[in-house]
Structure formats: C-alpha cells, structure tokens
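Missing here is one protein chain; the remaining ones are kept as they sit in the complex.
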Amino acid sequence: MSARALQQPLSLRLTSGVFLAMWCVIAAFPILWIMVQSFKVPVDAYDSNALNVILGPETLARGHGMSLFQILIGAAMLWLTFHLARKTLPSLVHQVFDSGVQWIGWVIGVLALTIGAIVALFGVVPWLAGLLDPYLGPFGTNVIGVTTEHYKTVWVERGFFRNFQNSLIVTAGVVAISLSVGTLAGYGLARSGSKLAFWILIIALIFRALPHSVLVAGYLPVFISSSEWLAPILGENAPTLYGKPFAVIAVLVAINQPFTIWMLRSFFQNIPAELDEAARVDGCSHFQAFRRVIMPVMWPGVITTGLFSFLLAYNDFLVTSLLLDAQNQTMVPAIAGMFNRETTTTDQVVAVAAAVSITAPLFFLVMAFQRQIVSGLTAGAVKG
Amino acid sequence: MKFKIFAAFIGPSVIMMILFIAFPLFSVFKQSFYLTQPIYELMDVETCTPGFITQSCVTETQSIPKLDEHGEIITQTKFVGLQSYRNVLELERAWDALSSGNWAGFGAIDFWKALRFTLTFTLITLPLVLGAGLGIALMINNAAKSVRGPVIFVSLLPFIITPVIGALSINWLFRGDGILTAAIEWYLQRDIAMFAQAWTIEVLMMLYRVWHVAPFAAIVFYAGLQTVNQDSLESAIIDGASRWQRLKYIIIPHLMPLIVFISMIHLMDSYRVFEEIVGFSSQGHVISLQWLTYDFLVPDQAGNRSISRASASAMLTMIGIALLLVPLLRRTWRDHHGGH
Partner (left out) sequence: MTLKTLMAAAAVAMSSTAAFAGCAIDNTVPLKSLSAGFEAWKAVTDAMGECGSFEASLDQEFREKQPEAFAADPSLYQIGGVANSTMIPLLNAGSIRPLDDLVAKYGQNLTPNQLIRVDGKVMAIAMMVNAQHMMYRSDILDDLGIAEPTTWDEVFAAAETIQAAGVVDYPLGGTFKTGWNLGEEFVNMYLGEGGSFIGEGNMPTINNAQGVAALETMKAMTAYMDPEYLVSDSTYVQQQFQQGKIAMANLWASRAAAMDDAAESQVVGMVTMSAAPNGSAAPASSLWWDGLVFASNMSDAEAEAAFQVAMEGIDSDMVAANNDAAVWLIPGYTPGKLAAGAAATAANGAAPYPASGPMGIMHTALGNGIADYLNGAKDAETTLADIEAAYLTAAKEAGLVQ
C-alpha cells in the first residue's frame, strides 16, 4: 500500500501515542512499584507518602544508598541487558544452532544472560561505585536510599535457591511433556474431520472451564495414600505421589492439555494439508510425514504455545501448594507462605523481594521470545 | 486418517485428560448425590489444657467418631438425591424472599449472592477486555516500528506476572493509605476507604482483571492485525471509506474469529473468578461461585468439610459455564464442518 494512503492526521497519531504511553504506565506501574518497595527498609516501603517510598530517607539514614554515578552505570547495565536479549541473543542463536536444536541455544543463552545480568547488577556495579564514588564529588554522594538486604535474606538465609531449582524442574517438565503430547494430539485433531475429533475438542473445552480447586482437592487423599493402593501393582517400591515433582508435573500437564491442543490444532490447520499429503504419496507413514514435513515448520506455533505452558507451570499456586511438601516446594507457594505466616513488616518486604525475584526470569523470557510470540500468533495459532 | 493412527496421535493426551480430569470430575459428579458421614457416638471426655501457669480440666459430652478394628473411622455413604443441590441453592428461602419482594434478603443467600457477582463480573469485564485489547492493539499497530518492540514488552507485563503477586501489588496500592488511595484522597480532598464498601471492591477487582487480561487480548489482536488484507483496505480508501468505516467493515470482521476466541477464554476464566476474592479479601462484601465451592471444600480447623455441597456447587458452576458457552460452541461446530 502506498505510504500516502496510510498517512494519518497528526492529531490522531498524537492522541494514539498519548493513550499508548498512558497504557504503558498503567501496565508497568504496579510492578515497578513493588520493585521499588523491595529495595527499601520496611519503614520506607510502606510509607503513605509516595516520595518517601521512592527516595527512601530512612533507608538512606541507615547508610544504604546509591550515588548518581551508580544509578547511571546501573541504568547502562540494564540497557545493555535489554539490548542483548532483544537483538544479539536471537541472531546469535540463529547463527550457531541448527533449527532443530535451537531451543537448546535459547536455554543456554537465556541462562547465561540471566546470570550475567545478576552478576553485573549486584556485583560489578556496587564494586565499581565503591571504588570510584569517593573521587566523584557530588556525583559520588548517596542520593537515594537503596538496600539489597532483603534480597540477601531471601536468597542467602532463606535458601530460596532450592525453591528456584524446584520451580525450574517443574516448569521444564511441564513445558516439555505438555508440548510433546500436545503437538501429536493437535496434529491428529487438525487432520481428522471425524465426529470423534470434534467431541474430543468440545469435551476438552469443557474441561478447561472446570473450577480447578475441586479437581485438586480430590487428588490429595489419593496421592498421599498412593503407596498403599499402588502396592498390588508395583510391589514394595510403590511411591508416595504426594510431594513428588513428577506427580505435580503430570497434573499440570493434564490441566493444561485442553488449551494446548486447541492452540496447536488451530495452528496445524493453517499448515496446508497438501504438504503432508505429498509426503505420504512419496511413501511416508503419518508419523514420518509429521516428523519430516511438519516438524520443521511448526516451531513458531510450538514456541508460542510453550510460552503459555511455561506461564501456567511457573505461576501455578493451587496445585503446587497442595501437592508438594516443603522439600520440593516451588517459588510461588513459598512466597505465599512468607506472606501468610505470622508476618512482621520486614517479612513482608522480604516476601516482596522474593516476588520481584521470581518476576525477573519472566522479564527475560518475554524479552527474548517476544517476536516469536507475535509471529507464532500471526501464523495462526489463534484462528479460533 | 485411519482411526488407529488417529488414536495413536491423540492417545497420550486423551489418557492424561481422562486420568487427571475426567476421573476426578466423575467422582465429583457422583459425590454430589451421595453423603458420606462418620458414625458418631456420644462420650464423656475429660480434656486438660494448659493455662499460663496451671492447667484447667473440663469434662464434656462429645461426639467421637467410631473406629473399626484397623483404627480407621467407620463411615456410611448414603444416596441423598438432589439434597446437596437443594442445600446449595436454598430455593425455598430464595423463593420466600422473592415473593415478598425482599431483594436484599434474596441477595444475602450465599449461592445467589455469588451468582449475582460472578455474572456481573463476567459480563462487565468481557466488553472491557475486548475493547481495551482492541484499542491497545490498534495503538501499537499505529506506533512507529522502532517503539513497537518495547511497547509490546511493557504491555505484556500484567499478563505474565504471577497472579497471586499481581493481585497483592494492586491491593497494596489501594489498601488503607496505599499510595494510590492517598493520591485520590489528595485530588478529591476527602477521606476514602476503597475496601470499606462492596462497590469499590467490585470495581477494583474488575479493573484488576481487565489490567491482567487485556494484554493477552491485545497481543492476539495485534497478531491478527498483521494479516489484514491490505488490498481490501486500499480499495476501501479509494472508495472513500472513513477510518471508522474501515475499522467496522474490514478490520473487525477480519478479527472476528479472534474476538470469539478471546471471548470464549475470557468467559471461562472470569466465570471461575477466585483469585481476586482471595487477593482482595473481599469475602465480607462479595463472593464468587468458585470461592463458594472452595469454602465448602477447605476443612475448618476441626477438619470438617462439606464435600457433597462443594461437589454440587462445582457442578452448578460447570452448568453455568456450559450455558454461557453455547453460542460460541455452535460456531465451532459450524467451523469444524466447514473447515474440511
């Protein structure tokens, strides 16, 4: 289309821009706010004066602060991380890894970037500032109260690292299994026009609409006594399912299946059936056709669907809090626990710091995969 | 595709759904018609509990469940028909209240109170989510290419954040002298308490839901906008169609399948509204159907739970969702047949 035909009056573009900016503020504000709170001592964090929360006079008075110089290099580091995640990482992954194993590249890349960013922000920046601040005069004096003590409490004293590991295990398990099972089913459903396929889809839809709390409460007694009722089948070594990550993974995969197969079915429907039919004419079986023809072109849809599975597993509270014991607890129920026990205000700020910590990986993930999400959706994963 | 191959493809997925969803669902369905109770016997029990310095002992007649020879509680299960449904619906009370024109009394009965809020919540947030989503999508599409990436990133934040934490963070902003309440107080020059009356809490809960879900709608619509047929847009411009007409006659029809998709997901999710009730601790003012089910289900401190009523209320919730989805399902049926 000609550029002139698309030309919009300035007033319209301005209004649109202003509203968009407003939306961005609304979208980001609550998250930014709890982030600010997490860096202050309790007295500042819950002050009713917004300026006090931002500037943190009490925090500053207790000797935790940041100089202008530190803020500047901190911001530079943040920008660098952002840039690396959005630009360098995708192109690097494309260059180094073949399309089939790209996900390995993504995992390694995102992990490396996360660790790098944490080391840079919490290690290098304070060290540099500590080194140079004394020589910078007004730029080197502390202006804003900032303390990382709550993060230290969460990660060092409370052993939040273990919850992090558990979350990783559960999330990785759910995404991997959910996608492998769901891709097969989605493909099968997309290529079958039978009544059965339709009814499976409708029943899946109704399953998706179920109130989860009912299902999950039903699992608990069965899971706790599983070593008794599994004993006739598995003998002595029958496991107690309660508290085991693999049991939770299975539950989350099942709960997530309806959405996964719907998404993937619509996606596969938009891959022309002629493609795999041609392969079948050449003598491939259905599975061979799926592997050789469909798999190479399905990644945009699978990545998008995978992201939704990731969010579900990573953010789940209901299933994980009820079916995991303390040793295998994931991050979200651990944080809810911090809020709900008999808390002090300090505990609450610590919990806020934990909450911000668990949001950070989501940040990186969306930054890295944002384009894939849009292209996956565009490619038809949501055509109803 | 032959049935055998079809079965091989969908087998694993279907088996998982049967094991972890259909089975429990069936047992919920069954439980809603049965009542399982321990058999109690009355006994005089002396209990000694500590005071600050000395103990106090009391002897009371208590109902103690009977144990069998293995030390397990003896229970009896009996068929009660629709009794649990009647207990949840409290039809007689509802009818009495209605026929005497006592709307407040009707609205004070748990199930109807929950249904009222759940429906209001679902039906008000639906157009808001669609509208906000479409608006944001159009605005992003309108923005310069260079800022789109960051804007999409920021827009997605409310969607990806862990719901429990999102609700809490909104809660802090408004609770007591939370900074946003303080800001509104400063602007209006009067004292306000957002959590002191039902309607402000309801508004907050709806705003939270729209904030949380609109980004998803926006990103889906934005993806849809990328595939709008440029030729028909161009010919519309040549025909002199205004911006509004182009939106109405070309863009929205193109996005229709996506609008149905989002509506479907949103109806299902918001009819199960629950996290907001807990996150905003609104039980004193408003409750939702899933919260009601949950409240029947969680044991009190002495371990009692109302499984039968919880099952009945869960089944009623499901029926409600199914009814809401009927129009959308009929569309899917047409598509399924038209699509092949």
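All chains are identified by letter, namely A and B, in their written order; residue positions are counted from 1 within each chain.
One rule holds in what follows: a residue touches a chain if its C-beta (ideal position, glycine included) is under 8 Å from a C-beta of that chain, and two chains touch if they have at least 3 such contacts.
In this text, all values refer to a predicted model and were calculated from it rather than measured experimentally.
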Residue touching the undisplayed chain, where the options are B:C48, B:L188 or B:I238: B:C48
Residue among B:E202, B:E275 or B:D295 touching the omitted chain: B:D295
Per the touch definition above, residue among B:A7, B:A193, B:I252 or B:L323 touching the missing chain: B:A193
Touching the absent chain when the full complex is considered, from B:I39, B:L82 or B:L123: B:I39
Those residues of chain B which, in the complete complex, touch the missing chain: 35, 37-40, 45-58, 60, 62-65, 67, 71-73, 84, 87, 104, 108, 110, 175-176, 193-196, 198, 280-285, 295, 298-304, 306, 308-309
Interface residues of chain A (partner: the chain not displayed): 41-43, 46, 118-119, 122-123, 126-127, 148, 151-152, 155-156, 159, 161-162, 165, 220-221, 224-225, 227-228, 240, 242-243, 321-322, 325-327, 333, 336-337, 340-346, 348
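Methods note: only the chains that are shown with their structure count from here on.
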Euclidean distance of C-alpha centroids - chain A vs chain B, Å: 22
Touching residues (chain side chain A, partner chain B) in the complex: 1-2, 5, 8, 12-13, 16-17, 19-20, 23-24, 26-28, 30-31, 33-34, 37, 48-50, 53, 86, 181-182, 184-185, 187-189, 191-194, 196-198, 200-202, 204-215, 217-219, 250-251, 253-255, 257-258, 261, 269, 286-287, 311, 314-315, 317, 332, 335-336, 339, 355, 358-359, 362, 365-367, 370-371, 373-374, 377-378, 382-384
Complex contact set, residues of chain B against chain A: 1, 3, 5-6, 8-10, 12-14, 16-17, 19-22, 24-25, 27-28, 135-136, 138-140, 142-143, 149, 151-158, 160-166, 168-170, 172-173, 176-179, 182-183, 211, 215, 219-220, 222-224, 226-227, 230, 233-234, 237, 243, 257-258, 260-261, 264, 268, 271-272, 274, 289-290, 293-294, 297, 310-311, 314, 317-318, 321-322, 325, 329, 331-333, 335-337, 339-340
